[in-house]
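With one protein chain held back, the other chains of the complex are shown just where they sit.
Showing chain A:
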Amino acid sequence: MEFRYLPMTDQDKKDMLTTIGVESTDELFSDIPSKVRFNRELNLKRPANEAQLKKELTDMANKNANLKNNSSFLGAGVYDHFIPSVVDHVISRSEFYTAYTPYQPEISQGELQAIFEFQTMISELTGMPIANSSMYDGGTSLAEAVNLSAAQTKRKKILVSKTVHPESRAVIKSYAKGPNLDIVEIDHKNGVTDLEHLESQLDENTASVVIQYPNFFGQVEKLDRVRDLISAQKKTMFIVSSNPLALGYLTPPGEFDADIVVGDTQVFGIPAQFGGPHCGYFATTKKLMRKVPGRLVGQTTDEDGVRGFVLTLQAREQHIRRDKATSNICSNQALNALASSVAMSSIGKHGLKKMATLNMQKARYAKQKFLDAGFEVLSDAPFFNEFAIKLTKSVKEVNARLLEKGIIGGYDLSDAYPELNHHMLVAVTEIRTKEEIDAFVKELGDIHG
């Protein structure tokens, strides 16, 4: 069998073995003790030729209901936004996607500058002075922020609102086991953080308070009130997780004196792709600059004074500091950060607010339609592009029926919030049309009965 990725010919092999001075390649593996030698063929599917494999995988893909053939109202942390064609054209340039971490700045200025620009865009959006080059995703970025707050304040208690994404909270809990943190969840009232509960839990042992803005229910938390409560405890840090698209309309967390702002840039140019890879961001204050996890790119000059970029402040990182590093992260989400940079560049300064408000307008139209059709909504507080409605049947059952009509319904809130049985979280992005929204409300009304 011939393999198109393997250029070795019989003659090459012979010549190379002669140069090495061995008879066969087996001799090169003679250091593997016979006891642990693998002596049969791996039991894998037969190799497939390119045409056959493309067909096989296309068939597999076609078994899935996708967001392009159906109109989707599913969000809950992963959104169906329009991705301009330029994004894929840029990230398909193989000088980007077949490179690795830019260790050699002289031949990696492209990647380094792209990261520097990404850092700047995240800094602009969040209102924070510093942002890193990316994290795995919003959830792990938040968990790293929590661990940083504990290390920085030398405290163990973390207050996390239940309106933070349930999967981010799960990840926080997993990461908290290492440093033995005490994660206390703060209740919600109709989908917003219960500030009285928060106040009652806040004390001088609290390392940080974690709020999502807009929160998991789409609602806009009162960051100024939270900030006031936190300020009563000297060192306690304020961590905000934010959908960066919403910051096109909303006041950025930096203006509410957040210490760390994290989130996911999936909303900018990254397809849902079943939940990953997306792209976490991590933004913070100058004070925490040397505690930031992951890679940072800085501007400098070369020997001739030409502007250029390098990986910098590496004394924080695992390859230098090993067990004393601020995080273990090494590979990150560089290519997705590039995709988001291209999308943000395309949308631009004024486009961003337009895009954010378009989401908000359409979501308000949908919400009003549901109200008009007699549905109950969870809350009438300010929101971004998501809201919760109450059904008479299980969301799972309703979604199965909606799919028959070409609609991917919203998120089943009872999965993570048992008290919200039969509640559906509906997301409306800029690409949903009035017709689609009308059809969705009508079909739900019919099923609702």
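Everything below uses one rule, namely that a residue touches a chain if its C-beta (ideal position, glycine included) is under 8 Å from a C-beta of that chain, and two chains touch if they have at least 3 such contacts; residues count from 1.
The rule we apply is simple: contacts and distances are computed from a predicted model.
Comparing "Phosphate ABC transporter, ATPase subunit", "Fe-S cluster assembly protein SufB", "NADH-quinone oxidoreductase subunit C 1" or "Probable glycine dehydrogenase (decarboxylating) subunit 2" against the UniProt entry of the hidden chain yields the protein name "Probable glycine dehydrogenase (decarboxylating) subunit 2".
Of the listed positions A:Leu313, A:Leu371 or A:Ala439, the one in contact with the omitted chain in the full complex is A:Leu313.
Of the options A:Gln361, A:Thr392 or A:Asn421, the residue whose C-beta touches the omitted chain is A:Gln361.
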